[in-house]
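Below is the structure I would like to discuss, written out as structure tokens.
Removed: one protein chain of the complex. Kept in place: all other protein chains.
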């Protein structure tokens, strides 16, 4: 029982100290990454809209788009909301178009006449080969 | 030889009895699942159209759609055909749209300007990173 | 040292002879595949356009398309270029449409009402089952 | 390796590095056999997914390779296929293939019309008849069992049983099983037509009822329980088949179903095929046994087809709800080709007749039936 | 097997081939348990990706199978699951799952707000409290450690530790871990509401800053180094977790990331689940220990939830930047369900409050924390 308590005490201390070390390390490292924008820690409380908009604008969003977006946000959520970042919807480039492009480049099969290439029933490879077979 | 015949006799008996047991079990279980529709065993021979149509309708197909479909079927195949089920073409939800959505949520890359994101030659990850790198 | 030189001499001889054997074998085999078109070895230097065009035409490209393409090539690259092959862009049939078709055939889920099938949040399978569950 | 070696001895040394002198006549003959297999697989499309790996494995087996199949000794590791072939020897690959097959199989038509289970059972008589024939022409009972299972038209099951009862016959049995499965569209129709009348071939069957998810899940569990209770030696095959099917029909484990249907089955197929092919040395393949096995295989397919058809006719004697006997032949499994043959023959007699879904019932029942037979043989001999 | 056997003895022989006589009462009872697990997995969607394989494995374990789990002897190979289970026994599968988990996890919210690491640490107190309770009611210390880790709400870690400290309890621990993870949306809210005031639940947190690729890569490397230095016994779990995450965040190894997120994790999940289930024999599962473990599991979850919430309140005492204590409960991991619970509870108090991303911080911190605890137990007992 006492032994168990010893284990528990040590154990919880280990967990806390490991994760606290990570916290400390993260904070130190995070400082380096936050430094370029010294006003960022107090940004949400008091940052005026224009500089932010400028930041967003610098990132490629046209200013008149930004103005329209800010107006829409203000209308929807009411005051107290600040637009801090504007980005186009994330168009993640999945592997498929790239793979498709690779497939096209590899070009194992070439359509030799004008007719369309159709998948066959049962998923067999259609009989349209590059060579004369 | 006689031994072989013994093996064969026993063996075929085993196979028949195993699959016959499965048949019996399936039939018994099947009864439970067929019970809600007591007329289903004789449906194809004599089932009147309206109840079926009602069933289909209950499943979400609007009655006037059903009437139109039945008319088209009667015109195409002639008498003797009964519409027993109407369903929209099976739109199997493959994993890809879901995965795509997940990818979007994970949002590792965000387009920071208005320009399109294009796959690069060779399938490399395009140089559009969430952060400032 | 001398031993090393022996190893190197033998080794380089091995590599050269293996790949030279492959060259020889390839050339012999290649002869069989090139034979049907005896003029092909000198084709790029002097092959007249018409026979080639005929070949391409036999492969399914309408002659008037071919004429137009040759004219365009001549205009773009200048003289000295010969159109040796015309093919529609390679439409590689990837697995996906076929798989999609298979999925449709397997049809595990059928939409029972007119509403659209949508992926759910978290990628769960939507609750549209073939049976009544 | 001294610097003073003469030119001649150097050439000799070079020659000794090569393995040309290790080529035997049987290897060269096997190359011809392999070329035929490649031709059938690539141009005739005889089950290419398995015949190509098998044939390539056979090519490697009939070359004087080094470091590909040798056993480990001391610190030296074994060859690549010493390790990969453990998947066959330890009987791991066939059940994994069955996991994928289960994830790809829809037992709905069978559940909707469970009578067709008997057709799948009847077709197994081909296995036993071939077993008898094999013992008569001199094979040992174990060998005969492994040969008979060819009539079950189930590749992984054949490999599983052959590895257990007669590993030295693994290659010819696998080749026969996959080749004849591909030949089903040619082997079956004459037998089907000879045993049925025009009227029988025109029988239309009533359409199948819908089967719910719950019923499919219960079926998967029930088959697992019943078959393992009655034929425990079939546990590995049936267990994996039904695990794959349960994952599929649960509809909540899409990720795992896809993995079983694709990644797992594809990778294992490459390894299984080449491992089988690599046992196909000239000594093991070029002998009278192989010819006998190929001959017995045809007989097995023929009898299985006939028994399926005849069982359907027998059932029609006792049942009011007539079965089209053309779907009986689908009981040999060879999914889904045998079912397609039933459909084609049915439409030849009556173009408005659609037998495909009805034939899928005996077709998938045949898979279960063959696994049961395999379990029975294992219990009888290998226990 | 003589030809002169009488009809009776033949039937007897047939009976002896079957395994019906080997069915025990405990098997039949287990079938009911398994049916309940299937119901929960399929219809209630309790972590079906793992509970279905576990339950199917348990079904196989509670049937008189042959050739599925037997050890090899002499020339006879072992059963299929003798080989597959080596992946659990040799502790290979859980780290591979962690490789995939790492490739699926975004540590961004944690890096943006590293204070939440403490919440992930606090939730581990549930593990230790349960350990204490388990020792008090009679479990050995090793068993108690393996049981306590259920409170960490991390399936692979639980399996990893149970296999090391108390392999005979593997099945009930895994079942408890995955079942309660699925029950998080029911277990946590009452505790969360009891321990917080309306005002606390309404606290809005400032939005998270962006985290760059470099920062994420440094984080992955740093966690690897710090955790392995402080708790070397957690090396396998943390090493693989962070390898997967590094591949993901490098953005230049898309192929490998996808392989870890899909192929690898899916195939290993099938094998891991069934291997765990196959240890779930009636003898091992139907006893007082299982009931105790299930009971202790609930307690573990409850205490972990409470400690997370209380730690958040404690941190608010010392910090100007208030934390919404509702995100403390996410420290139990159960990614991403616990974070969703925080979000839902937060919006119940204030519909305009979005806690999801904030809760992801303690949520993923909990994964690291539980791996640390597992390493600590291993170092203490298994070293």
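As written, the chain order gives the labels A, B, C, D and E, with residue 1 at the start of each chain.
By our rule, a contact is a pair of C-beta atoms (placed from the backbone, for glycine too) under 8 Å apart; a residue touches a chain by one contact, two chains touch by 3 or more.
If you're wondering where the values come from, they're calculated on a predicted model, not measured in any experiment.
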**Message:** Let's see if you follow the contact definition: name the visible chains touching the chain that is missing.
**Reply:** A, C, D, E
**Request:** May I ask which residue of E:258, E:292 or E:322 touches the chain that does not appear here?
**Result:** E:258
**Residue, one of E:246, E:271, E:285 or E:301, that touches the chain absent here** = E:246
**Prompt:** Hey, which subunit E residues sit against the chain that's not shown?
**Reply:** 89-92, 95, 99, 217, 221, 224-225, 228-233, 235-236, 239-240, 242-243, 246-247, 250-253, 255-256, 258-260, 263-264, 376, 378-380, 382-383
**Message:** For review purposes, identify every residue of subunit C that touches the missing chain, sorted by number.
**Reply:** 1, 3-5, 7-8, 11-12, 14-23, 25-27, 29-30, 33-34, 40, 44-45, 84-85, 95
**Fill in**
In the full complex, subunit D touches the hidden chain through residues 17-20, 22-23, 31, 38, 41-42, 45, 48-49, 52-53, 56, 59-60, 63-68, 72, 76-80, 83-84, 262-263, 266-267, 269-270, 274
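Note that only the chains that are shown with their structure count from here on.
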**Same or different residue numbers at the subunit D/subunit E copy interface, by half rule** = different
**Complete:** Two candidates, C-D and B-D; the one with more touching C-beta pairs is B-D
**Identified repeat of the A-E interface (over half of residue pairs identical), from B-D, B-E or C-D** = B-D
**Centre distance in Å when subunit A and subunit B are each reduced to the mean of their C-alpha atoms** = 35
**Complete:** Note: subunit E sits from subunit D at a C-alpha centroid distance in Å of 39
**Numbers and ranges of subunit C residues touching at least 2 other chains** = 99, 106, 108-109, 123-125
**Asked** Do you know which subunit D residues sit against two or more other chains?
**Response** 210-212, 214-215, 230-231, 251-252, 254-255, 258, 376, 380
